[in-house]
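The other protein chains are all here in position, but one chain of the complex has been omitted.
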Amino acid sequence: MTLGFAILGAGRIGQAHARAISATAGARFVALSEPTQTAADDMKARYGCDLRSIEEIAASEDIDAVAICTPTDTHADLIEQFAKAGKAIFCEKPVDLSAERVRQALATVEDTGAKLMVGFNRRFDPDFMSVKAAIDAGQIGDVEMVVITSRDPGPPPAAYIKVSGGIFRDMTIHDFDMARWLLGQEVVTVMAQGSVLVDPEIGALGDFDSVNVILKTASGKQAVITNSRRATYGYDQRIEVHGSAGMASAANRHESTVEVSGGAGFTRPPLLNFFMDRYAVAYANEIAAFVAAVTAGGALPTTGQDGLRALELADASLESAQTGKAVTLG
Amino acid sequence: MTLGFAILGAGRIGQAHARAISATAGARFVALSEPTQTAADDMKARYGCDLRSIEEIAASEDIDAVAICTPTDTHADLIEQFAKAGKAIFCEKPVDLSAERVRQALATVEDTGAKLMVGFNRRFDPDFMSVKAAIDAGQIGDVEMVVITSRDPGPPPAAYIKVSGGIFRDMTIHDFDMARWLLGQEVVTVMAQGSVLVDPEIGALGDFDSVNVILKTASGKQAVITNSRRATYGYDQRIEVHGSAGMASAANRHESTVEVSGGAGFTRPPLLNFFMDRYAVAYANEIAAFVAAVTAGGALPTTGQDGLRALELADASLESAQTGKAVTLG
Amino acid sequence: MTLGFAILGAGRIGQAHARAISATAGARFVALSEPTQTAADDMKARYGCDLRSIEEIAASEDIDAVAICTPTDTHADLIEQFAKAGKAIFCEKPVDLSAERVRQALATVEDTGAKLMVGFNRRFDPDFMSVKAAIDAGQIGDVEMVVITSRDPGPPPAAYIKVSGGIFRDMTIHDFDMARWLLGQEVVTVMAQGSVLVDPEIGALGDFDSVNVILKTASGKQAVITNSRRATYGYDQRIEVHGSAGMASAANRHESTVEVSGGAGFTRPPLLNFFMDRYAVAYANEIAAFVAAVTAGGALPTTGQDGLRALELADASLESAQTGKAVTLG
Partner (left out) sequence: MTLGFAILGAGRIGQAHARAISATAGARFVALSEPTQTAADDMKARYGCDLRSIEEIAASEDIDAVAICTPTDTHADLIEQFAKAGKAIFCEKPVDLSAERVRQALATVEDTGAKLMVGFNRRFDPDFMSVKAAIDAGQIGDVEMVVITSRDPGPPPAAYIKVSGGIFRDMTIHDFDMARWLLGQEVVTVMAQGSVLVDPEIGALGDFDSVNVILKTASGKQAVITNSRRATYGYDQRIEVHGSAGMASAANRHESTVEVSGGAGFTRPPLLNFFMDRYAVAYANEIAAFVAAVTAGGALPTTGQDGLRALELADASLESAQTGKAVTLG
């Protein structure tokens, strides 16, 4: 069986998924919905896909699955529409910036029995998968502490910040999902601290650009997340999991393995700077996992509930950073 | 001029300072006060020092400086006694477990004009000094975030925990000092979270064995400290300072630089496991810095105020971990 | 302009080039010649290419270039045939195991004015390209010494050894090309030493499995090559270039960046074990460079002369290892 795909949105992430779908055995990129004509034409020229409207896609017999790559404020509506249309759904995070709206959409998913996967690409990064495999194999004993470092090369433009939902919902949300995945338990208490150190304009918009978060589970396991909108040396993405019998850690990926040495020391190149390069394999793996799960009729590796949980942690972090109090989740 | 030293206490740390004083040009290890006769005799045999009582040392003309290496609950009294006796004082941290008592002792130091250095040895570690030098040289721009990882190889015995003042006052106190030193600003807000994951007996004594702390300065700079009483791979001591123009980080020291490779991968040895080995050079540098400052009549690199500030951060962290609220320092 | 390609041979390397050609803008995989029907059908199914005979390809108007991926003993004949047919030629190394036969084929290439590139894929590895770029940018001053480490994970089967031309012509030949490229000068003297340490059957066939070579240029620059048919820890591929002002080195690529730490130390995974994985990007870059050069009508990055020179160094090394004398090249 080959899964017929429609992609909704031909932006950067839509293009990434187009590449991934085209390269995945058992998947076919059938149709695209994209309002901007030039972007639509480019994709058609490159992949030979049809151009269809959202409604046409919902009604298409040759479409089994949709990849929602549109702006965030359309995600929940589209999930509901395609759940009712009986399509398998891959939706980019976040489902919505409002946890309440997410819950509504997930209710529809549940009622219709639709398949929904939320795109937490980092779980599919080969290095992070190796860390998880080491944990699952018992190599580090019981997990005690998770430390996640995630720093963007530079701040996004103010226009993006305005619609992003703030750093916790836009950036840290990936780390909340990683923390839950690596802790292997739900977080019950959140403490967070936010600052504006990189770009005053971000502060003027009521957001932070530098945050630290401590998560704690019922059994006392902890996770620490450190985020910054600035990293002059490249896209800094590390995890470290400390257990009763050892530690598993994933290091950064540099532009090359080359070191140049001289009187001033030994210099390695900066880190891969662009998230699309850093997580290129993760994006491909993610789509392959979606295709494999839908085709086999099995459970999806990341679900709408994962999306909701990460958003709740983001909301709790924002509250903690604003009130100076630990926030307990229900 | 040669500085005549008396060491008070011939325990592990007293022995470390004996080695350091003996190896420091401009210093001479003149006398020891130690109630346990065999320990006293061993030091005398090894270093040729005199054995004298505390009172004799206070009255000795050939003693210019004392190194206080006795149990914590005697530190404040001894500081006051030797401040009045006009001796330069090197005191192991902490000055006392009570911030109030510390303030009293420091008042005496101020009144007498005595020289007091509190032993925060990590500031004298060559690797950490290089990080600080990189900051001071402007290599990373303005400091934004400090991340300190400090994990002990294993928990101390319950008897030690009982008199330690708890993990924040005993273990994290070093990291509070490092954070202040590296941030270059005073901390105004503290958030902390504690768990018992390593040893239930520690929990039974009302202490934590696994803690994370977020510190924040008035301008929004942050420091994260992660501590555990367990690290199966050795004594884990790392710092990372993120600035507007770059990052400076100090890595761990392994037992050797050797890597053994085969079908199972590439294996490097564990970390130096014992704090005396890991910080051997730091202990020597620390004494040399004390001797240099006292001899030159200049400012001491770490003062009683540093000791007090670190203790206040420990107290605030404990309160935050207990109440779930951020604690603001006066 | 799009370059129409025919691939001759659907073996492992033919498949690699099929992937590369399909992924290269400006190139199209038009036809395949492959005597084994199932292998031919597989490629046709995957890439939609035509299946044609060698003669049909030589006569095809829609074929601009051929990629010769057939057994070594057919390379020289095919080069001559397609040079006369006016096709651009990409040929896997070696051109032939006989330097004399290579010279004949290159004479035909010269007479016909054909474009010929010999596949020294390592020059197109991003890490090694970074080393070369550092040299060309003057970062290490004048090159003095090159050290190349190349160890295969395990020995090939005896059947392969028999037709391989021996370790110097089969394995070291890549390193000879790298050495010439990095030294930036021709080698004039060769010293080599060979042993049988891995597989006695290799010795029984008159070949070595462990060799070391010292190359020297007229100005005294030196290169050292160390080869083994065994590396339990993966495919070991390193270079190090020492210059008057510094050193540039490329490290190995591990399976992941993950390190697992515990009482036994810190363990990273083995190296990428398969040359197709290790050099996946190099194979793609190599074809892209061929397409770009042929399309632009410019010089090819690796030529028949490069193939001949590397073979001459292999012959000289064999002679040196057999006679115990340095061999001087004409």
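Residue numbering begins at 1 within each chain, and the chains themselves are lettered A, B and C in the order written.
The rule we apply is simple: contacts are C-beta pairs under 8 Å (C-beta built on N, C-alpha and C of every residue); 3 or more make two chains touch, one makes a residue touch a chain.
These numbers were taken from a predicted model, which means no experiment stands behind them.
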item	value
Among C:21, C:147, C:282 or C:300, residue touching the chain not depicted	C:147
Among B:18, B:32, B:95 or B:140, residue touching the chain not depicted	B:140
Selected from B:211, B:248 or B:294 as touching the chain missing from the view	B:248
Touching the absent chain when the full complex is considered, from A:98, A:112, A:232 or A:305	A:232
Selected residue (touches chain absent from view) among C:246, C:269 or C:301	C:246
Touching residues on chain C - with respect to the absent chain	142, 144-145, 147, 149, 151, 189, 191, 193, 195-198, 210, 212, 214, 216, 220-222, 224, 226, 228, 230-233, 242, 244-247, 324-326
Interface with the unshown chain - residue positions in chain B	126-127, 130-131, 134, 139-140, 245-253, 255-263, 269
Residues in chain A touching the chain absent from view	232-233, 254, 261-270
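The working rule: only the chains that are shown with their structure count from here on.
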item	value
Interface sides of chain B and chain C: same vs different residues, half threshold	same
Chain whose average C-alpha position is farthest from chain B's own	C
Chain A and chain C, separation of their C-alpha mean positions in angstrom	40
Residues of chain B whose C-beta touches two or more other chains	232-233
